[in-house]
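Note that one protein chain of the assembly has been removed; the remaining protein chains are unaltered in position.
Showing chain A:
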Amino acid sequence: MRYMTDRKRATGLGSARSGVQHFWEQRVSAIALVVLAPLFIFPLAYNMGDSYEAVHAAYAHPVNATIAVAFFVTAFLHFFQGLQVVIEDYVHGRWEIVLIITTRLLSALFALIGVFAILKIAFTG
């Protein structure tokens, strides 16, 4: 038994029962991407169109590999956070739930694909 009134328990949580948590976490991933996106995009643009050996060597480097892993994780996190808001605005009922879950699973899948690829390249030289 916690000494909390019903009012106190509900304050700040709203109908979603999670308060501003989603909003807050989306800002955190956004701020991370302000730094990570340029750090990922410019080397990617630099390497785009180069040979297998050159690109493989570039992403075997610890700095590029770390940035790439951080970017894939944060970008796909931010992607499903944002897409969830878009879906909640435009789709309602059963499809809303189906799309949100699908978005989450696909984001996790592609983040895993990117992270696994970079780690394999980095660890096997």
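Following the convention adopted for this analysis, a residue touches a chain if its C-beta (ideal position, glycine included) is under 8 Å from a C-beta of that chain, and two chains touch if they have at least 3 such contacts; residues count from 1.
As a working rule, contacts and distances are computed from a predicted model.
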Name the absent chain as its UniProt record does, using one of the following: "ATP-binding cassette domain-containing protein", "histidine kinase", "Succinate dehydrogenase cytochrome b556 subunit" or "Two component regulator three Y domain-containing protein".
-> "Succinate dehydrogenase cytochrome b556 subunit"
On chain A, residues whose C-beta touches the chain left out of the figure | 27, 30-31, 33-34, 37-38, 41-42, 44-46, 48-49, 52, 55-56, 59, 68, 72, 75-76, 79, 82-83, 86, 106-107, 110-111, 113-114, 116-118, 120-121
